[in-house]
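Just one protein chain is left out here, and the rest sit where they should.
Note that the chains take the letters A, B and C in the order they are written out, and that residue 1 is the start of every chain.
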Amino acid sequence: MKTRYLSLMLLLSTFLFGAKADSSIWGTNLLTHILEYDKEGSLHMGHWFTVIQSTYVKPVLLFVLTVIPLAFIVHYALVGPKRFSHKGKSIMMFPLFKRINHGVAAISFMIIIPTGIIMIFGSTFGGGTFVRLCKDAHAIAAPLFFLSVIPMLITWFSRMLFNLKDDIRWLKIAGGYLSKEKKPVPAGMFNMGQKIYFWIVTLGGLVMIATSVVLYFVDLEIIAPVLEYYSISQIDMLRISALTHNIIGIVIISMFMVHIYMSVFAIEGAYKSMINGKMHEEEVKILHSSYYKELQEKGEI
Amino acid sequence: MGINEFDALKPKVGRRSFLKMTAIATAAGATAAFANEGVTREATEEEVKNPFPGSQKVKTVCTACSVGCGIIAEVQNGVWVRQEVAQDHPISLGGHCCKGADMIDMVRSEVRLKQPMVKEKGQWKRLTWDDALDRIANKMKTAHETVGPDSAMFLGSAKMCNEQAYYFRKFAAMYGTNNIDHQARI
Amino acid sequence: MANTWGYGAMTNSLGDIQNAKAIIIFGANPAVNHPVGFQHFLKAKERNNAPIIVIDPVFTKTAAKADHYVRIRPGTDIAFMYGMLHIIFKNGWEDKEFIKNRVYAMDDIKAEAEKWTPEKTADVTGVPVAKIIQVTKLYANASVGTLIWAMGLTQHSIGTSNTRLAPILQLALGNMGKEGGGTNILRGHDNVQGATDMGCLSDTLPGYYGLSEGSWKYFASSWGVDFDWLQGRFKSAEWMGKKGFTLARWWAGALNGKDGNDKIHNAGTALKNLFVMGNGITSIAQQAKVKEGLDNLDMLVLCDPFVNEAAILTDKQDDVFILPTATQFETSGTVVATNRSVQWRNQVVEPLYESKPDHWIMFELAKRLGFYDQYTQGLKIKENKKEYKWPEDATDEIARIIKTIGLTGWTAKRVKRHSENWHMFDQVTGRGYGKMKGEYYGLPWPCWTETHSGSPVLYNTSRSVAEGGMGFRNRFGLEHDGIDLLAAEGSAPKNSSVEGGYPEINKDNIEKVLGITLTADEKAKIGKNWKVDKSNIIVEKCMEKGIAPYGNAKARAKVWTFPDQIPMHREPLHSQRADLAKEFPTFEDKENHFRVDTKYISKQTEQEWVKDFPINLVTGRLVNMNGAGMENRASKYLAALTPEMFCDINPDLAGRHGIRDGAMMWIHSPEGTKIKVKAKYSHSVSDDRIFIPFHFAGYFQGEDRTGNFPAGTKPYASGESANTVTNYGYDIITQIPETKGGLCRIEHAEEEA
Partner (left out) sequence: MGEYARMNFFCDERRCIKCDGCSVACAEAHELPDYISRRKVITMHEGIENMEYSLSIACMHCTDAPCQQVCPVDCFYIREDGIVLHDKDKCIGCAYCLYACPFGAPQFPLDGAFGTKGVMDKCTMCAGGPEETNSHAERELYGQNRISEGKVPVCAAMCSTKALLVGDSASISDIYRERVLSAGHGVTKQPYGWDVAYGNKK
């Protein structure tokens, strides 16, 4: 399955390279783009892009980058991390393939997110070579992410489907993270928080990939018929893509921060389960109570 | 960094500026391409510095069409470094179409023929000028003596200057044929 | 045109077009071909409210700036002009005074114009009646209108008639010899006027001297060579006076009538050696024949700064020489612009690589052929020097010898002075200021003497001869059919000692016409007539008296030596209207037409061409290229504008043949040749014709031949040559090929796997 998948990716990328022959950005369609710019009845995308990009993106990201860590510090100080006994039996949660998969995704995120942030605050870093390298790294890591997100989506798909009973209850008690008590939390193999994160990262990630492809190739011939159907010009598509990319990017950044906090700080040693694939019984029992029950019913414990 | 923070890069505001430009605009009159009134800034010492020190401006004529637009070539140490604007030429008034604007590329094009060549047995071979001219002259001489001068056809060019065109005609006459023509007939 | 009033050249200048009150552009596309010149048209439109009327089969970039666009069927310009004349005569809009005084045989034209009612004209030309009337009224009623044309009018089998009727139209309206009027033919290449003046032609010597013995003698003595020696260089005295092959049909000489090709009459020999200097012979009509001709040569010499694509077109394996010549910027000399004015082209840099200037090659060859001394003798005569200085001495040699078109004033010193001081001239009139006062920019010929001002507007009688005024040339005798051919009383140039017409000046009539007596010394010195008067006394005396040396005659509307005495409409050989081809058949076949038999009526009636080839083929230029386009395609920026050969095709027509925008298509010609080009949808052509640019080469009938280029000389763009599919057909007088009125068939090209 993996080889087939890889060859598909290779094929797709060569096809994309072949497709950028005739420019609709700098070619004869240029004037239509000019006429479209902020004209009455147009999408006003040029205007919106300029306004949003110049006024909101940086402050919002700055807000996210400062407020969320602050909240974590407060949480850590008031509630503190959850500690679980490491003595009991450990349960195999993540087989090797999933761990590698997660690892690849993690590495790509470790590259993509900081470089993305650096690019948005490019002026602070003075632009130039450093930021340009970050941009290149951002672009290089993107296929890595794409390679990991697809199997992740497939293998975890069923486990990530919402289970309304548990999930709504989980939401109501905010996953039990606001109290120090060790009460079993209603959650399956993945809790609601993980599920939200998963869907945002995978589906949002796919959108990020899609938009990045549009941005990367500038004039993408293959989407031209679609654009024509919706009467969107290529340049507007670029603007929409860039905006979407940045907005979803910020959301993913914030979610990613939560994810890191959870795995490293909020639950002590949680990240280890992604390294050796095992989780200790107590942890499963408390944090993934429904899954624990499921395992018990199956008689695996 | 905002608009006004770029002090280091921004030219100083002053009165004495664009003097040369004014001269150009005035010379060209109301149809001048450049309007400069009201824009003032100090022309720094660096800025008036010629990017091609010691270069000479050569007035010449475009070779593209029969309008005869003026071209000013800037030559530095025997190298045509850039094309200048012949704003004061009475026919073109500095104007050029794409061909005229690109005249310099004709000289410095990389795909120019660089040495005499001959095709022998289907292969291109390099040869010296002397060699080439000897062989051509031999052939022409033999043909003149055997089948007569009318076995040659001379196709001249409307791209030559008058003198060359005139001497081309003279060449055909002295070779002994009226088989000579050029592009006026297409 | 020369047959109408004496000289065949643009009568006014580009700047002078700014004075026009109406502009008709016939088969020319100055916005693309002469963009810089077109600014003067736009100024006339802007400042004089002069309507620009464009008559063209294709909606060009010029038409986009025009007030009126007339979409005419190719090859029906004569019909259109007669239609205009019909309306003009019917309404009495002609300039009766002007016609009476200065035109001969306008009545014949009037009689012919009677037949061309607007309805008939509309039927033949495909232009609506209302449009014909509107355009005619607009043009005829403008106080002065100028008429522009270029290749769109000349490249027909009736091209000569076209270029005669256009001046007649101007004569009828009295627009000649006026500022803002005239017939302004826009020449193609930068020095096409100059090279023509210099007689780079098979039927004239420099300065349009004919091939008669008298002319040869004049030139032999002026070149400082013995006439007998010169005659001995030719096959015989007979062949010295015979017109040679032309650029259009030299290949027939190489093919020598074999395989059913047209017969030749070339002193009993086929063409063996072809010597080409700076000529893109890949843009001559009938490429397939050109290729055959090249293949049949003994030796092919191509001198060009870039590889002449003839070298890659031919399958010839041996003796193809390609010699690198210097570009125009690596040599100096004079060039003549379209308006007869001369400019000095300075050398910018030394020849690059191993390239050598054209004249160096010629001199070296002359040395090897053994006539170098005779060849360069003319350079030294004037000052009796030992060494000559190129090109100044050559410029002076030309000025010394060529009297017919008045090049006496074009000395190297003067021309250089003009180019150095080009900022001191007015853009509209060309008048000089300051130290250049009293001279017109570039000394437009005729520039009679070394102090003459030049003549910016030909045949302008409102100026004195010294200021460039003149009447029509007396070239066709003094009378015809009992009618005096000299101009009427009162139509002499300003300040003339003679009020009316007078003949051209020669040794015998100079005293009588000018009313002077010559000294015995002068009498001994002067030549037979003004054209061969080496002493220049005739011209000097004429200037003193305000007399134009070539006389003051009437322009003639009737040329009694031509097959058509007055211009007649004849359908192209490949006509889109079979019915009209019967009504207006073309000429009889012509034997020995520039040494080759040429088919006319037999070609036209060979079959009903339009049945198999229903689409009109129009060729033309692109703004980023000229000629065969080699030198432009060798520039990456220009090549990038049109990276490949294409065909403008109307979406309707394309749709009928299943050709998509950007798809490849085949164009087939009646000659059995074909080209494969990319279709480009355009509304500029109507659905019965296609437009193809003729600047490409490198491909031949679908075959990529660019592999034949020597390493590192392949241009940045290559494509099919349009002239592979242009049709058979040549002008009856000049043998210009009929590339603007052919037929073709198109089909969708299957994608290759």
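Operating definition for what follows: a residue touches a chain if its C-beta (ideal position, glycine included) is under 8 Å from a C-beta of that chain, and two chains touch if they have at least 3 such contacts.
Just so it is clear, the model here is predicted, and its values are computed rather than measured.
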Of A:43, A:160 or A:235, the residue in touch with the unshown chain: A:235
Options A:215, A:232, A:247 or A:295, residue touching the unrepresented chain: A:215
Which residue of B:58, B:75 or B:101 touches the chain not shown here: B:101
Which residue of C:10, C:32 or C:634 touches the chain not shown here: C:32
Interface with the unshown chain - residue positions in chain C: 18-19, 31-32, 35-36, 38-39, 42-44, 46-49, 59, 61-65, 69, 143, 428, 623-624, 636-638, 640-641, 682-685
Absent chain, residues of chain A that touch it: 17, 25-26, 28, 30-31, 33-34, 37-38, 46, 49-50, 53-54, 119-123, 125-128, 131-132, 134-136, 139-140, 215-216, 218, 235, 238-239, 242
Those residues of chain B which, in the complete complex, touch the missing chain: 1-3, 6, 9-11, 13, 15, 18-21, 24-25, 30-41, 43-44, 46-51, 82-83, 85, 87, 92-102, 104-105
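One rule holds for everything that comes next: only the chains that are shown with their structure count from here on.
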Topology of the chain contact graph, where touching chains are joined (line, ring, star, complete, other): other
Identity of the chain that, by mean CA position, is farthest from chain A: C
Closest chain to global C-alpha mean, per-chain Cα centroids: B
Inter-centroid spacing, chain C versus chain A (mean Cα positions, whole Å): 71
Centre-of-Cα separation between chain B and chain A, whole angstrom: 59
Chain C-facing residues of chain B, complex: 27, 31, 58-70, 73, 75, 78-80, 86, 88-93, 95-100, 102-103, 105-122, 124, 129, 132-141, 143-144, 147-171, 173-186
